[in-house]
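Removed from the display is one protein chain of the complex; every other protein chain stays in position.
Chain IDs A and B follow the sequence of writing; residue 1 opens each chain.
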Amino acid sequence: MAKITIDRERCKGCSLCVAFCPQKILELEKATNAKGFHPASIKDEQKCTGCAQCATMCPDICIEVYR
Amino acid sequence: MKCTGSLGGVYLKTKLLMKGNDALARGAVFAGCRYFFGYPITPQNEIPTYMAEELPKLGGVYLQAESEIGAINMIYGAAGCGKLAMTSSSGPGLSLKQEGISYLCGAELPCVIVNIMRGGPGLGGILASQGDYFQATRGGGHGDYRTLVLAPATAQEMYDFAWDAFEIAFRYRNPVVILGDGILGQMMEPVELVSRPPVDPGNLDWPTTMAQGRSKRLINSLYIDPVDLENHNRKLGAKYERMKKEEVRYEEVAMDDAEICLVAYGTVARIARSAIQRAREAGIKAGMIRPITLFPFPDEIIQKRAEQVKMFLTVELSLGQMVEDVRLAVAGRRPVEFYGRQGGMVPTPKELLTEIQRLGASS
Partner (left out) sequence: MKKVFSRPESLADIPFHYCPGCTHGIIHRLVATAIDSLGIKEQAIGVASVGCSVFTYNYFDCDMQAASHGRAPAVATGIKRAIPEAVVFAYQGDGDLASIGTAEIVHAAARGEKITIVFVNNAIYAMTGGQMAPTTLLGQKTTTSPEGRMVEREGYPVQVCEMLESFPGVAYLERVSVHDPKAVRKAQRAITNAFRAQQQGLGFSLIEVLSTCSVNWKMRPLDALKWLEENMINYYPTQNFVNKLDKGGNNDVA
C-alpha cells in the first residue's frame, strides 16, 4: 500500500514526474493552479507502489511519498 | 625597556625603531587582528611578511591569496564570521579589490584595508604617491558607499591608526581604509608600542557562526526589491552622515594667525611642516591644516579658516585630487592654489617655500 501527495499550488507542471512514473499513473490536470500551471495529479492511486521516482525527479519538492 | 622578539611577550611602553609598514602590522595585531589575507606588491610587503610570521604563533590565520581579488573575498568571508580581518596592498591591488569593497560595504562588514600608495596610473612606479585619494575617498567601486579613510603621517600613526581603524570598523559595521604611501611604509622612525586592550566587538548578533540553537543569519548585499534597496541605501547613507558628524580628525599647525593655509596629508604634511617653519622665519604667516580623516573630510575647519586666511595652498603627490575637496569646502571665498609632484618625485621644503613666496608675491 502506498500513496503520494502533490502540492498542486507549488507544482509548475514540468511533467518530469509524469514521465518517470513506472506505473504511468500521473498526468497533468486540465485545470490550472493559481500561477497558471497545469499541476500533476495521480489518476490511479491504487497502482502506486511508493517507488518515489516521481519525488526523486520533482524539482519543486511538491511530492510526499507514503508507504 | 626590554622587549622580546615575539609578540608573545608583553610590551608595556616600549620604543622601537621600525618601518612604517612594520608599525602598522604590529598595531593591527595588538588591536586583536588575527586574520590576514593578502598578496605581495611593492611597497607594502613587510606587512604580509610580519603577519605570516606572527599570526600563526598567536593562533591566527595568515593566508596568501591567489590575487588581491581572492584576498578581499577571503576578508568578506572571515569578516562575515565576525573576525578582525585585514588586507593590505598598493594602488593596482586596490583597483582589483574595488568590487569586493563595494560588497563589503553593501553587506555591512567591518574590516581594515591598507593602501600603501605608489606611482600610477597602470603599473606606474614603486615610489610614493598620493594618486589614490579619489579611489579611497570616493569609493572606487560601484554603488553608493563610502569607507572611512585614515591618513597617517608618521610611523607612530601607522601603529596607532590600526587600532582605531578596527574600532571604527566594528562600531559602524563598515570597512576602514588606511591610506599610507611608499615613504611612510618604508621609512624608519621610533614607534612607541603603547599597549591598549584589543578591540573587543562584544556579542555580535549578525555574524555567520553556525546556526546552533538559533535561526539562520545572512550576509548579503542583494536587495532585489527596489523599496528594500532604497531603504538599505538610506541606512548606509545615515551611517556616512554620522561619520561626517562624529569622526572628523585633523591637525592644525600655526593656524592662529595664518594668512596662507597649506592643506596636506601624510608624507606631504611632514614636508609642509618644515616649509611653514622656514616661511615663518622669512616673515610669512603660513600655517597648515592636516586632514587625518580624508573621509569624512574636515570641511568645517576649512570653512572656518576661510574667513581668516588670504589663500589656501593644497600640496599633494598627484595631479590634484584632495584639492577638489578643499575647493568644495572653501566654496569660492578664497583662492585655492595647488602644487603637486608625481611619479614618485617629492617636493623639498625649500621648493614649497619658493611656491609660498611666489604666491605671496603675486597675490
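Definition applied: a residue touches a chain if its C-beta (ideal position, glycine included) is under 8 Å from a C-beta of that chain, and two chains touch if they have at least 3 such contacts.
This is a predicted model, so every value here is computed, not measured.
Undergrad: Among B:Gly20, B:Gly100 or B:Gly139, which residue is in contact with the omitted chain in the full complex?
TA: Only one of B:Gly20, B:Gly100 or B:Gly139 touches the chain omitted from view, namely B:Gly100.
Undergrad: Could you tell which one of B:Ala23, B:Ile41, B:Ile75 or B:Met158 touches the chain left off the display?
TA: Of the candidates B:Ala23, B:Ile41, B:Ile75 or B:Met158, B:Ile75 is in touch with the missing chain.
Undergrad: List every residue of chain A that touches the chain not included in the displayed model.
TA: Interface with the chain not displayed, on the chain A side: 1-3, 10, 12-16, 19-20, 37, 50, 52-53, 55-61, 63-67.
Undergrad: So that we can see where the missing chain sits, which residues of chain B does it touch?
TA: 35, 37, 61, 63, 65-67, 69-71, 73-81, 83, 85, 99-100, 103, 107, 208-213, 216-222
Quick note on the criterion: only the chains that are shown with their structure count from here on.
Undergrad: Would you kindly tell me how far, in whole Å, the mean C-alpha position of chain B lies from that of chain A?
TA: 60
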